[in-house]
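To start, the structure under review is shown below, and the notes come after it.
The complex is shown incomplete by one protein chain, all other protein chains being positioned as in the whole.
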Amino acid sequence: MAADQFILTLSCPDRAGIVAAVSGHLAGRGCNIVEAQQFGDDETARFFLRLVFQSGGIDQDELQRGFAAVADTFDMQWTLRDRTQRHRVLLLVSKFDHCLADVLYRWRIGELSMDIVGIVANHPRETYRHLDFDTIPFHFLPIDREHRVAQEAALSKLIEASGAELVVLARYMQVLSAGLARQLEGRCINIHHSFLPGFKGARPYHQAHRRGVKLIGATAHFVTAELDEGPIIEQDIERVTHADTPDDLIRIGRDIERRVLARTLRLYLDDRVLLNGSKTVIFTS
Amino acid sequence: MAADQFILTLSCPDRAGIVAAVSGHLAGRGCNIVEAQQFGDDETARFFLRLVFQSGGIDQDELQRGFAAVADTFDMQWTLRDRTQRHRVLLLVSKFDHCLADVLYRWRIGELSMDIVGIVANHPRETYRHLDFDTIPFHFLPIDREHRVAQEAALSKLIEASGAELVVLARYMQVLSAGLARQLEGRCINIHHSFLPGFKGARPYHQAHRRGVKLIGATAHFVTAELDEGPIIEQDIERVTHADTPDDLIRIGRDIERRVLARTLRLYLDDRVLLNGSKTVIFTS
Amino acid sequence: MAADQFILTLSCPDRAGIVAAVSGHLAGRGCNIVEAQQFGDDETARFFLRLVFQSGGIDQDELQRGFAAVADTFDMQWTLRDRTQRHRVLLLVSKFDHCLADVLYRWRIGELSMDIVGIVANHPRETYRHLDFDTIPFHFLPIDREHRVAQEAALSKLIEASGAELVVLARYMQVLSAGLARQLEGRCINIHHSFLPGFKGARPYHQAHRRGVKLIGATAHFVTAELDEGPIIEQDIERVTHADTPDDLIRIGRDIERRVLARTLRLYLDDRVLLNGSKTVIFTS
Partner (left out) sequence: MAADQFILTLSCPDRAGIVAAVSGHLAGRGCNIVEAQQFGDDETARFFLRLVFQSGGIDQDELQRGFAAVADTFDMQWTLRDRTQRHRVLLLVSKFDHCLADVLYRWRIGELSMDIVGIVANHPRETYRHLDFDTIPFHFLPIDREHRVAQEAALSKLIEASGAELVVLARYMQVLSAGLARQLEGRCINIHHSFLPGFKGARPYHQAHRRGVKLIGATAHFVTAELDEGPIIEQDIERVTHADTPDDLIRIGRDIERRVLARTLRLYLDDRVLLNGSKTVIFTS
């Protein structure tokens, strides 16, 4: 990655002249655009843009102040990030650690460029004894029916204290309260072990087996107050047959889940995921 | 295809000795098994078998009589077909003819080995003027609210008169009555333009667009009295993006629908599709 | 498709300010950009851009004259097309007509927006008797060893006379001379029945069968003087097994070939395929 690179993402009401205004502004400051993706949603009349540019030495504060005027004119929601400044990510996990193990491996070899600010689990450290957590802080927050509220309060405090920008439910298997879900809107991702909207809720692979489907899938989506209804970011499937038992589907599903989550994280970490109401705009390369 | 080939399919309560009894019986008559696939369903304790064998000159009647005794012993449901004897198929179509056009092309070049005994449409012949129907009888059975019952009666009569073994709803877009659906159980296939069980019912691509899914699909299934709930035979998907409009999904969907239907027909025509309650057993090669 | 839409594609040496100059120029004339894709190739230091914009009433000639100055400044190769003005396409076919039949069907229902200016075949019209050519001129140019040069001269004349912008070898199965290939550089597409660069040359499915591969594929590429070495536009594959004979591979291959060619045509017709030396830049949506 070249030095001095910044990523600008924005969305605003669609009208003429947005691209010209933004690119003109950047050109005027000696910035050179190296990547650009845009989308105009005809239904909502909203416009989405992602730019990667080289700043030519101007620092983030100055860029930010300079762009604010343009953003105001067009009523933009926007983010500007120095590409070398990594997202702060908190990982939540339950008993099954295939997503966690995969994310950690990819992070270690540099595939997922982020700062993991903590791992939260409702099982003790011992459950993950084969995984090397390096210096990542580990938090054991057990759950039982009586202390559910207290546990979530502790979780909420932890999210804040860690400075996490993104919370990843890496097969966390717990439903967040509507309150916490709303608080984390647009920055909490879940990997659901089904091909939504089919087989919502619990034990989707058993549901899929009962229905006799020929493909199973997984879905990464933003968490919202309505369970399994958040904006979809990424999905994938694999072929199964009549001979596959529910256990086979679970095994095959693990592969789908971990690759869907990994792709989603990679997209998110490179600021390629934009919210568009109950849907997403995904700017792939 | 070698001469003298027969396909035997059967299902029965699972117990020891089925394969030995069947293969022993065939060996005793000088028949040579060239393909074999089997499946024991642990849940239902039912056993499924498909055999292709060379008869060594014995004709179908004799084979049938000879096998009846074995079948009785094991309480089998079974079929025996001379492989050169083609299935008789009736095609039903509505306005959109992409599945029909595709099936006709594949039939013409020998990919789908069947006798098409008729094409039934609720639009006049003129709608399909670009398609060469060859000598296949065409039946125009228009539908309106008042004559729905009469139309289905005519359709039912036509199915019987044509000697159709299989009825294919190639985007027929009409719901069969529960009565006709039951009558055609196990021999009427529908191509549903969604990845069931997601987006049941009407306008599934519009539903999919509204939900913002990243993959869309199609499903071929047996028709049952419960709409969109019949045993699934084959499914497939394609990737879509935020930039795809409902019309794009419909276009992409056409490709999925026609290839799922074509694969399904090919499997069915080679006696590779067995019913297992509300599911199917598919013996691919 | 909205009225007044134009597609601008360009490539030029990469340097700062291209996007700003182009979008500034268009904004200055009241044009509104509705789609934009760009790519900077770090290896060749070349920049590629595709814009769709609404002209606000200015006609093509005026747009063209106006943009010429910008293009000169940056040493651009560029095209500007009124989106309602359809590409003129000539289809070449040999004995196997699955790609031709598929292209014709998609063209008829509006999936492929183009003017088919002719069909050239080295088999007589009778070979394709089941296909409705509508009012498309058909040309029978038989080939034999002795008259190969004369046949190609006739073909070359026909390409010119027809005003074809694009020549599609839809399983034409004849090698163009180096001279004609060079003459058609960047506007002649071939569908090769293998997953290049594996199995170049003749009978690739038999080669694939002999090698025992588990996936077979097809490749659409620009034709160049070097056989099977032209810039690749699109590829796809399907899974095969040990039980598939060469004839099965050919059958499965037909499906891959026709969908790869159809996708390629759709990309080309929407000006999404740009040449980058021996490679391509493909701007998907």
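By written order: A, B and C. Residues from 1 in each chain.
Note that in this section a contact is a pair of C-beta atoms (placed from the backbone, for glycine too) under 8 Å apart; a residue touches a chain by one contact, two chains touch by 3 or more.
None of the values given here were measured: they were computed from a predicted structure.
Check C:V213, C:L227 or C:I252 against the missing chain and you find that the one touching it is C:V213.
Screening C:I119, C:I232 or C:A262 for touch with the missing chain picks out C:I232. Those residues of chain B that touch the chain absent from the view are 16-17, 19-21, 23-24, 26-27, 30, 32-38, 40.
In the full complex, chain A touches the omitted chain through residues 98, 101, 105, 108-109, 111, 129-132, 134, 241, 243-244, 251, 254-255, 259, 285. Those residues of chain C that touch the chain absent from the view are 39, 41-42, 195-199, 211-215, 217, 231-237, 241-243, 245, 276, 278-282, 284.
The rule is short, and it goes like this: only the chains that are shown with their structure count from here on.
Among the chain pairings, A-B comes first (most C-beta pairs in contact).
Two copies of one chain, chain A and chain B, form a contact in which over half of the residue numbers belong to both partners. For chain B, residues that reach two or more other chains under the stated contact definition are 241, 243.
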